[in-house]
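Every protein chain except one is present and positioned as in the full complex.
Letters are used for the chains, namely A and B, taken in the order the chains are written, and counting of residues starts over at 1 for each.
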Amino acid sequence: MKEFDYAAPVNLTDAAVLLAQYGARALAGGTDIIVQIRENRRDAGLVVDLKNVAELNVLSFDAKKGLILGAAVPCYRVAEHPEIRKHYPGLVDAISIIGGVQIQSRASVGGNLCNASPAADSIPALIALVASAVIATASGKRETVPVENFCTGPGRSILGPGAVLVHLHLPPPAPNSGSAYLRFIPRNEMDIAVVGVGVALTLNDKRTACVSARIALGAVAPTPLFVPEAGAALAGSPLADADIERAAALAQAAAKPISDMRGSADYRKHLVGVLVKRALRIAIERAKGG
Amino acid sequence: MTTLANGFKVIGTRPIRHDGVDKVTGRAIYGADMQMAGLLHGRILRSPIPHGIIKSIDVSKALALPGVEAIVTSAELTDPGNRIAELGEGAVNLKDLSSNCLARGKVHYKGQAVAAVAAVSPNIAEEALKLIVVDYQTLPHVTDVRAAMRDDAPLLHDDQVTESLGQPTGKHSNIAKHIQFKKGDIDEGFKQAAVVVEREFHTATVHQGYIEPHNATALWNADGTVTIWCSTQGAFSVRAQVAELLAMPVSRIKVVPTEIGGGFGGKIRVYLEPVAAALSKKTGKPVKITMNRADVFEATGPTPGSYIKVKMGADKDGKLVAAQAYLAYEAGAFPGSPIGPGAMCIFACYDIPNVHIDGYDVVVNKPATSAYRAPGATNAAFASETIVDELCEKLKIDPLDFRIKNGAREGTRRADGPIFPLVGLVETLEVAKRHSHFLSERQGDKETRRQGDEKMGSSPCLLVSLSHPLLPRGRGVASGFWFNCGLKSSASASVNSDGTVSLVEGSTDIGGSRTGIAMQLAEALGIRADEVRPVVGDTDAVGYCDVTGGSRVTFATGWAAYEAAQDIKRQMITRAAFIWSVTSEEVAYENGSLRCLVDDTKRLTFKELAEKLHATGGTIVGRASVDPQGVGGAFATHIVDVEVDSDTGKVTILRYTAVQDVGKAIHPSYVEGQIQGGAVQGIGWALNEEYFYNDQGTMANASFLDYRMPTSLDLPMIEAVLVEVANPGHPYGVRGVGEVPIVPPPAAIANAIYNAIGIRMEELPMSPGRVMAKLLAKKRA
Partner (left out) sequence: MPKKIHVETTINGKPMEFLCEPRQSLLEVLRDEARLTGSKEGCNNGNCGACNVILDGRLVNSCLVLGPEVQGKTVTTIEGIASAQGLHPLQQKFLEHAALQCGICTPGFIVAAKALLEKNPKPSEEQVRHWLAGNLCRCTGYDKIIRAVLDAASVGA
């Protein structure tokens, strides 16, 4: 690997100053950035280890305020948190399949977002769950950005020099809601998503119809893709087969996949339809209390 | 010791392997673990282009980097000229071997080694690579076998002329060689056929996938000798190759094999050893070079991608009457694909009166291929066993019955000439027929469905069972053959005063073989397996041993141990006779003891006599060197159940049974292990493993992320059924077992997929995208 310096700040102010330096890179779990530096896909003159900054390690759920998920919190803490498992199952679906156990011990959800891979597993789930990203800019101001606007291109995000993702905020779950994330990979683990689908929906009190729904796709566009029209088509519907088919078709139409070694564009489009239907069915089951 | 039901005392038991404790505690020294004073670290600069001429190499900036001590190019390797040498497992073109270690004049694949740096740390060596300036003239490249065979294809080697049926044709071509096997009259044969099936198949390049990358540490001693530590399948082969590439006599080279982390055929040819030696010569210090995973994929020896066309015909009673095959194998950058073995194996399971096989060895701009477990046979079996399945379907004959009817037996002549001795194909078929897997309800039987649903229900996002109806399931079978090798082995064994025996043999141990060899010595002497201390010796410590490959070690090196034991027994008899003042003819050796035939009170156990050796003339050393001829080929029949997700094309292996004729299982656990490991490699080959090449002739997936080998979550238990048809050509009936397990899986899985969804897969791997494309095409049709 090329040389770099290492710093481990203990507060956000110091972290911001370090990250504003030319060639500085944030390090949380390291499962992406270390590989990228090693393979000369990303440059780093200074690696800033954020794991000792307390504010970035907060993980707290409040039934009224929702979930604060610190940027440096590793996946395993999210997966093992009983309230998160109960209220945000789609998020748990997603982060439980990022790599394997070893990766989840280290990789952070915040890092998964900041790495901004179009195929990132957590991002479609976060989008479906109306997550927003709270950022500390270089000057110390706080900004809140809906996760669907966070990634700007493959590997690129809205984070400017010296900016730090502080935490993700997910709103408190409504009653009769359910979420799910499904991914298609050729093996059963360890693969990058060929297609990923995150869905979240809320049913009416009688659980006979959908009140609102959000569908987001991964690996079928330069960034994870929020498809508002697909979720909107479900709102007010009884979630019959025809409704689910329509939502899947809208999601397929919005998908703009490329052909690469992980899958052809046609195949990916096809999988969007399949996974949206399957994910919706799981989310519905969960919303009904199943 | 008790005699077992099989008549043996040690053979057939399952002792703990002698090197086991070191391996489960992390103490075993593999090549990359080598450490020594003053060690420098080497790294290789590799070609970024798939085909080109090297116009110049400027190392000046790299040499100036602090911490860099030497740089070598092909100038430091001897130019051997276009010479062929016999190096232990077939003939090798030394010019190609040398150029493959450090490119001379041209590069023929992306990743080919061009220069090497030795520095004080691996990171500095890597940094130095970036400072070496190589000027290439890029040439057009070709990475597909059929494209390479065309008259207008870019030629890799201007001086290469096709050799056809052993004769030069004068035609410049990427086709290095054309071979042919003929038996009977193929046209007449097809006339007798009631059913004929013909298909074309394509298989992608796949890699052996050993977890340990290549490594070599070399120390050029002040006296001009060189010591090399490396993970290799053949220390003596490394010695011979390095001798040629550095123009040194073998006596000035010592190769010390470290433990080896997998080989499967890919660690026989040298890549790093001569380069490390050259760097050590220049620096006067030991130099260690290791490959990284991308290097392993791009610049070692994967197995060929191929194009195969097969046509087979059977009469109305299901008797095969004719078989024809056209096989074109990608050799990679230099000639030498396993087209020969592939062509010899493709119909080897069957007794067919009329056969015609054409095989082509074709160079393409990919790394030069190496052996991969039954090299050439898996590609071939994918084609022929699929066709056989289709014949069975059209004739409405059970696929196992068809194979029994047509199966090769003692006396069957293969298309390439040899007549089979006693072999066990039919036995494996009959065992498969009676096996509970084959007899179980074919689709959706309660127990397999319950297990399948449990499997899918445990992961939060594999909740597919909640969201869709039952998926189609199917069963397939396939058989396979591999020759196995004999070749040469040596062993020496000395009796210790405590009754144990120290055994030195030269077969590097990839899978527990030192224990199987020790067990054969123990059986022969009538002592326990743990009373033998086996050691894998270096090239100065033990007599010549051919490579660990060809499924030969338990057979041939075991035989050497057996003969060394006979030598010990003879000497023990002589010694006892001396002690008892009788003649040797009056001493018997039975059950690990010596008995005086003329005085029944005179008995000594092996241990008791061992204690007396020092005082009666000194220790006893037995030795042997063998080149055994009685090799038995190996046959296997596999059964697989799959589930196909018809919405995604993903194939899941539900159940797998591998039935194999293993001759005599010396250590059944390690025989089972060979079968299970080979079958799983075959499963990976069948489902997801392939080299993806982009337009720039570069492998796009040179990483375990996207070169997808099966994980534990992708597989069920693999049931290995050992059928013992003892090989009459070996003192203990041993047959090589390691290679044939990789031959049937792709065909068996293809046949199971057909049984599930009615689609014949003609391309490997049968990845989800390919299966889905065929499913959608079928739906539209």
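Simple rule for what comes next: contacts are C-beta pairs under 8 Å (C-beta built on N, C-alpha and C of every residue); 3 or more make two chains touch, one makes a residue touch a chain.
Everything numeric in this text was worked out from a predicted model, so none of it was measured.
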Q | Omitted-chain contact residue, chosen from B:Phe8, B:Tyr30, B:Tyr326 or B:Phe692 | A | B:Tyr30
Q: Return the single residue from A:Ser108, A:Asn188 or A:Thr223 that touches the missing chain.
A: A:Asn188
Q. For the chain left off this view, which of B:Glu69, B:Asp96, B:Asp144 or B:Glu212 is in contact with it?
A. B:Glu212
Q: Since one chain isn't shown, list which residues of subunit A touch it in the complete complex.
A: 1-6, 8, 27, 29-31, 34-35, 37-39, 47, 49, 51, 76, 99-103, 105-106, 188-190
**Q.** Touching residues (missing chain, whole complex) on subunit B
**A.** 14, 16-17, 19-21, 23-30, 32-33, 35, 66-67, 122-123, 208-213, 259-264, 290, 292-293, 454-455, 458-459, 510-512, 667, 669-670, 672-674, 676-681, 703-705, 709-715, 717-718
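Here is the rule we go by: only the chains that are shown with their structure count from here on.
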**Q.** Inter-chain centre distance, subunit A versus subunit B - centres from mean C-alpha coordinates, in Å
**A.** 43
Q: Going by the contact rule at the top, pick out the subunit B residues touching subunit A in the complex.
A: 123, 126-127, 459-464, 466-468, 647-648, 650, 687-688, 692, 700-701, 705-706, 708, 710-711, 713-714, 767-769, 772-773, 776
(Q) Show me the residue ranges of subunit A that touch subunit B in the complex, using the header's touch definition. (A) 1-3, 89, 92-94, 96-97, 180-184, 186-192, 260-264, 266-267, 270-271, 274, 277-279, 281-282, 285, 290
